[in-house]
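Data block below; observations after.
Just one protein chain is left out here, and the rest sit where they should.
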Amino acid sequence: MDFFQVLQIIIPSMIFLAAPLIFTALGGVYSERSGVVNIGLEGLMVIGAFSSVVFNLTFADTFGALTPWLSLLVAIAAGVIFSILHAVASITFKADHTVSGVALNFLAVGLSLFLVKIMYDKGETDRVAEGFHKVDIPLLKDIPVIGPLFFTDAYYTSYVAIAVAVLAWYVLFNTPFGLRLRSVGEHPMAADTMGINVTKMRYIGVLISGGFGGFGGAVFALTVTGYFGHTTISGQGFMALAAMIFGKWHPIGALGAALFFGFAQSLSIVGSGLPFFKEIPNVYLLIAPYVLTILALTGFIGRADAPKASGLHYEKGKR
Amino acid sequence: GKKEESNGSVGGKKEAFTVGMVTDVGGVEDKSFNQSAWEGLTAFGKDNGLKQGKNGYHYLQSKQDSDYITNLNTLARQDFDLVYGIGFLMKDAVTKVSEQRKDTKFAIVDEVVENSNVASITFKEHEGSFLVGVVAGLTTKSNKVGFIGGVQMPLIEKFEAGFKAGVMSVNPKAEVLQKYTGNFDKPADGRATADSMIKSGADVIFHAAGGTGEGMIEEVNSVKQKDPNKAVWAIGVDKDQAYLAPEAVLTSMVKRVDLAVADVAKKAKEGNFPGGEKIEYGLDQSGVGIAETKDNLSDDVLKAVEEWTAKIKSGEVKVPSTPAELKNFK
Amino acid sequence: MSKRLINIIVPIIAVILGLLAGAIIMMITGYNPVDGFSALFYGMFGEVFYAGETIRQLTPYILSGLAVAFAFRTGLFNIGVEGQVLVGWLASVWVGLAFDLPKIIHLPLAILAAVAAGAMWGFIPGFLKARFKVHEVIVTIMMNYIALHVVNHIIRTVLTKGAERTPDVPQSALLKSPMLELMSDYSRLHWGILIALFGAFLMWFILEKTTRGYELRSVGFNHHASEYAGMNVNRNIILSMVISGAFAGAAGAMEGLGTFGYASIKGGFTGIGFDGIAVALLGGNTAVGIILAAILFGGLKVGALNMPLETGIPTELVDIIIALIIFFIASSYIIRWALTRNSKKGVK
């Protein structure tokens, strides 16, 4: 099998595996840029996965092919609502952001599985009837090289992910809203003296991350697993967090990092089936993504500088 | 543990023969052996007019492997007459608890515990896998088929060996791509693996990888969704997995844990509990075999399956159960 | 010193609120809270067996809680406890199997091996942070997955020939004690609890009583001032992660030499590390607090297993309660603020 075939295997699955991370990492960016650390991304993904699957199962007959898309919207809504907990705790009640985030994770898992048991009287849901399926993008798929790599066997959600990442960048760095959001995360008191409502901005930041987190979780559930159970979301949220830091709190950076993770992960899964990688013991491929990430950070990324005020509470007149 | 000292809700002396089971981390909807076992237990309960709960039939789910012993104990101390430990993961727990609670009967699935109060239920997965291997070998057009295993361990290697043997017996030219993903609960891995196998030319894929394997089925299914007349097939495992994706699942290697569980329970109730014995359910006892759903199988494939079934039952063919045996399988 | 009082009251209130919330959830979902809780608490301490299991469960919690807390106290967030537990677990079993020694040597050796392994696993993120300024959170997350796969690989290829679990560790290296098990009606209670308690003492002593602890805390708060004061900032960062990892490694030994007595291939994480975060938080990152928090969480986790059978309530209810408790603790700002406000009167 030639190199091109290898790419044909790795690249689509890279994008496929990256999509959920992209959304969630973007959520992280918005939250932390507003100054609120969000370890709860994992929990938000859980809620997104849970709500989307439940909705999908319940309304598949009603909405037919439209269901998966609606499920995504539902997941976003669920994520936003759930993230209010984090916002209230860490902004209004001045809770330690990390603590509240951790609680968010515990709660998400507990709550969703508890509800599954109550609703279905068993530990995990059935498979969704209406999931996302592979598509070839007409026309584009016929472009030589690019076509087969990027526009065949793809999922619409993957393109949405990339588009959204660009949009997220634009909003954050080219609009008044973005400037204000970042200012609140860097120097809330300065923002305050400029008449910006710090609390409001931070709430918005957190709720946006909630939406993104739910979105990411839903995409994972509807494209990858197809049902919701206790293993559906296992660590993706933390990987997204890593992607955000790796991407230096920048939407495009996060996008790149997420794709990189997707690449390394797909390598670890399909690698042993490929000519160049056959010989390598599986364990090396399995740990490759994580080792590569560490090396990358150590080598060329270097110190990632978080928003100055992220994790800090803002009280008027406090030095 | 005596009833009196245990939590006194719903007291009273009970006559019914009660059975309980402890799942491994899979849980009773793992669409695999835990679920199958629970179905068996439920069936038994229904037949004997038992209610689910303390005084009938019941299951406890383990969330982490340190829960096994606690759960087994809990059931034993609740005076369940027969307590199942489901899955190879439970071996140590069952061994330990059965030694401590001699007055309780135990049974374990997929492993062997040599205690007088424990019945060990195992299956000849290799025989069943052999049959689906035959199916795969005859169905493949590309002469490439795939096998996806979960964690690499003797139990799963039984599937691998049997499957490969089956394939090569009917289609020596066929090559078997194989991959152990190292987990049973990562559908994403299953999908990506299947994707690469298909792109590498495989057109029939068998799995023994629990949830990871479902990812494979999902993948094959989505390929079919894209292009219904593309000839790629998934082969399910443990239960008849056709319901996951009717168009994509060629057949399944079913492992009738439910039958076995109900069977042992029945024996125990009638007073001839096979304590200390190792009961192996193979093709003869129809403990393994291919799934009921045969819509995607052509008649001559089915016929071939019949023949090989006969050969195996008659002992004419000895199906290898380990990679080693596979090597010197003609 | 009303501040100390507050620090005690707040967690208690939070726990009560958490349990209340649990009761409400039970009512909403049509269960009887009284039955639910009696089943829960019965499953915690109702019989010596359950009590034994509870202690068994809380033993690693104390140590993983200490690991998280120690890093916290020195300004670092160690999400890597999970991985450090795994390598500690492996190392203890490895030594347990590799040698044949009298217990007085073998057991300590096995535990030390676990401690060392955990410490090493903590050293890497510490070093990378000190040397390259790499964010420890991300590295520790990565190290968790690396640990998971490497440990599985070693078990499968080095410690066994493709088996999914190692043989049992010989008695000479075990924390298990037939005596304790018998006393507790065959629970898996083992001597590890003593080690855990000692660990708690150790953390308190290092941080509060030693010059080293002074440096660690100082560096945690303010690198520049610490450097100005002639402390070696990088060395302290690394040391902090190493010690944190050591505690985590010990937690692994509790599982390897106590609860299980062997190591097996893992499909996912043990949860001990992540629960450790919760324990540390509830315990306010103090030694005593952590012990109490571990008792609560350990008890809840074990007690939960008794609920489905007795009352049909899903065990997840307990996870919800734990999560809510953490929320209430975190959000106790209001209470603290109210209380401190009054106590601040008179100042100046």
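Going in written order, the chains are labelled A, B and C, and every chain counts its residues from 1.
Everything that follows uses one rule, which is that contacts are C-beta pairs under 8 Å (C-beta built on N, C-alpha and C of every residue); 3 or more make two chains touch, one makes a residue touch a chain.
Going forward, contacts and distances are computed from a predicted model.
Think of the chain that is not pictured: of "Serine/threonine-protein kinase RsbW", "3-oxoacid CoA-transferase subunit B", "Phosphoribosylformylglycinamidine synthase subunit PurL" or "Simple sugar transport system ATP-binding protein", UniProt labels it "Simple sugar transport system ATP-binding protein".
Looking at the complex as a whole, the chain kept out of the display touches A, C. The chain that is not drawn here is touched, among residues C:Ser38, C:Asn144 or C:Ser226, by C:Ser226. Annotation for chain A: contacts to the undisplayed chain at residues 174-176, 179-180, 182-183, 186-187, 189-196, 308, 316-317, 319. Mapped onto chain C, the footprint of the missing chain covers residues 208-215, 217-218, 221-222, 224-232, 341, 344-348.
By our rule, only the chains that are shown with their structure count from here on.
Chain-to-chain contact here is organised exhaustively, every possible pair of chains being in touch.
Looking at A-C and A-B, the interface holding more C-beta pairs in contact is that of A-C. For chain C, the set of residues that touch two or more other chains comprises 149, 152, 268.
Chain A has residues 231, 234, 282, 286 in contact with two or more other chains. Interface of chain B with chain A (complex): residues 27-29, 61, 63, 177, 179-182, 185-189, 191-193, 195-197, 199-200, 211, 214-215, 218, 222-223, 225-226, 244. On chain A, the positions that touch chain C within their shared complex are 85, 88-90, 93-96, 98-100, 102-107, 109-111, 113-114, 117-118, 231, 234-235, 238-239, 241-242, 245-246, 281-283, 286-287, 289-291, 293-294, 297-298, 302-304, 306.
Across the complex, chain A meets chain B through its residues 1, 5, 8-9, 12-13, 16-17, 122-124, 127, 131, 133-136, 153, 224-226, 229-231, 234, 265-266, 269-270, 272-274, 282, 286.
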